[in-house]
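The block that comes next holds chain A.
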Amino acid sequence: MNRYIIIGNGTAAVGCIEGIRSNDSEGSIIVISQENHAVYCRPLISYFLEDRTNIEKMNYRASDFYQKSGCTVIYGKTAVKIDTVAKQVFLDDATALPYTKLCVATGSSPFIPNFEGIENVNNKFTFMTIDDAIALKKTITKESKVLIIGAGLIGLKCAEGLHDKAGSITVCDLADRVLSSILDNDCAAIMQKHLEENNISFLLRDTAVKFEKNTAIMKSGKKINFDILVLAVGVKPNTDIIKNASGKIGRGIIVNEFMKTSLTDVYAAGDCTESLDASSESMKIMALMPNAYMQGHTAGVNMGGGNRKLNNMIPMNSIGFFGLHAMTAGSCFGEYIEENNEGYVKRFYINNGYLTGFMLVGKTERAGIYTSLIREKTPISEINFDMLKKVATSAAFSTEIRKKKFGGVI
Partner candidate 1 sequence: MGVEFIYPEFEVIRNENRCIACRVCERQCANEVHFFNTEHSVMVSDESKCVNCQRCVSLCPTRALKIVKSDCTLRENSNWENDTIKEIYKQANSGGVLLSSMGNPRPMPVYWDKILINASQVTNPPLDPPREPMETRVFLGRKPEKIERDETDKLKCEIPPQIELSMPVMFSAMSYGSISYNAHASLARAATEIGILYNTGEGGLHEDFYRYGKNTVVQVASGRFGVYKDYLEAGAAIEIKMGQGAKPGIGGHLPGAKIIGDVSKTRMIPEGSDAISPAPHHDIYSIEDLRQLVFSLKEATEYKKPIMVKVAAVHNIAAIASGIARSGADIIAIDGFRGGTGAAPTRIRDNVGIPIELALAAVDQRLRDEGIRNNISLVIGGSVRSSADVVKAIALGADACYIATAALLALGCHLCRTCQSGKCNWGIATQNPELVKRLNPDIGSKRLVNLMNAWRHEIKEFMGGMGINSIEALRGNRLMLRGIGMTEKELEILGISHAGE
Partner candidate 2 sequence: MKLIYVNEEWCLACHLCEYNCAFANSGVRDMVTALKGKPIFPRIHIEGDEKISFAVSCRHCTDPICVKSCIAGAISKSDGVVRIDREKCVGCLTCVLVCPFGALSPGEDGIMQKCELCIQNSFDEPACVKGCPNKAIVYEEREGNK
Partner candidate 3 sequence: MKSEGQVRIPSGCAIAAVISKEGNKMSGEMITNAMKPMHDRSNGLGGGFAGYGIYPDYKDLYALHMFFDERATRKNCEAFLKERFEIVKSEIIPTRKIPSVTDEPIIWRYFVSPLKSVLAALQLDEKEFMVRTVTKINTEMKGAYVFSSGKNMGTFKAVGFPEDVGVFYRLEEYEGYSWTAHGRYPTNTPGWWGGAHPFTLLDYSVVHNGEISSYDSNRRFIEMFGYKCTLQTDTEVITYIMDYLLRVQKLTLGETASVIAAPFWSTIGTKKDEEDKKKHIFLRTVFSNLLITGPFSIVLGFNGGIMALNDRLKLRSMVVGEKNDKIFVASEEAAIRTMEPDAENIWAPAGGEPVIIHVKKGAY
């Protein structure tokens, strides 16, 4: 009988459990969970702040999920070491757990630069876990002045979440635009404007260099008073355990399309990994929840004796603030075709006759039709792109393709 161990208890871990169980209903599964919570929807912590959801609703799976899946979860413990020869995982209490197949789904951690004086700041928070969110929610008041370091996805979602609960919110970032990792200048400007209209202040091309109690001294020399500091500079994949076992890592744990690491019988999935981006055909960290699940699931299927490839992963983001949505997918480099009108911009990146990426702000209906073009590598010549760029519609496909898509079972 197989003994499966999964390090981590996030989305990738759930994917892994469900993947294993699709092939092997017998083997034992042990999940090592650092957090003292059953698996929850991590990206929902900003909605939790905002009271648009609650702890109960944030459960990613039903309460009997582990039991029904035949899993044992070890809560509050950290896996510290893998012995790939003896095939054992050691926990921080020195327990050794033998495995036949192992999945590393350790996720990522907030990256906190070494700011001078940061240790003297009272109300400082990261924004990665439900515990972070609970703590933040407890502290915030209607008078709070909030400073968020980092205008990326996490920082801005946090800003949105705090919007109705805080006195003021300022977001700073060294980059020249918001959401710099996914939006270009024009699109970012639209989003920034919208955020500013909702009373979020920005300090761009600027960041804190030093803290004096409740004041941040900026690179520009500006001084900003705050009651609450949120550190959302970035995240880093948790790769140490593989690194220490001499597994191959880049910026993340390197996995192939079967989600195998370089170590025998050791798989990895989720935010801790670096894998192939099908849109740019390069190795990337694609720390996104859909990918985490699919990677975990693939790892699980293969651990359970299956033979499944996952080779159509692409970076994707759907993000919205105060009702304005932006979506991006694939690689947005090079020339683009633009469609715009009042309230929206659409940019399509076409390389060698294929759509490789897009960026949409304001008009996102049926964007999955665009995404599918990237994922399925459909030649632009086979579709009516003139129609498609204006409206995402299957009408742009030929009747035959539509018949295939809609006529049968997908």
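On the choice of candidates, all candidates are chains of the complex that A comes from, given by their letters.
As a working rule, a contact is a pair of C-beta atoms (placed from the backbone, for glycine too) under 8 Å apart; a residue touches a chain by one contact, two chains touch by 3 or more; residues count from 1.
All values derive from a computational prediction rather than experimental measurement.
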item	value
Touching candidate for chain A, same complex, options 1, 2 or 3	2
Chain A to candidate 2 touching residues, read off their complex	15, 41, 43-44, 47, 52-53, 57-61, 289-290, 293-294, 297, 316-320, 323, 325, 327, 329, 364-369, 371-372, 375-376, 387, 392-395, 399, 402, 405-410
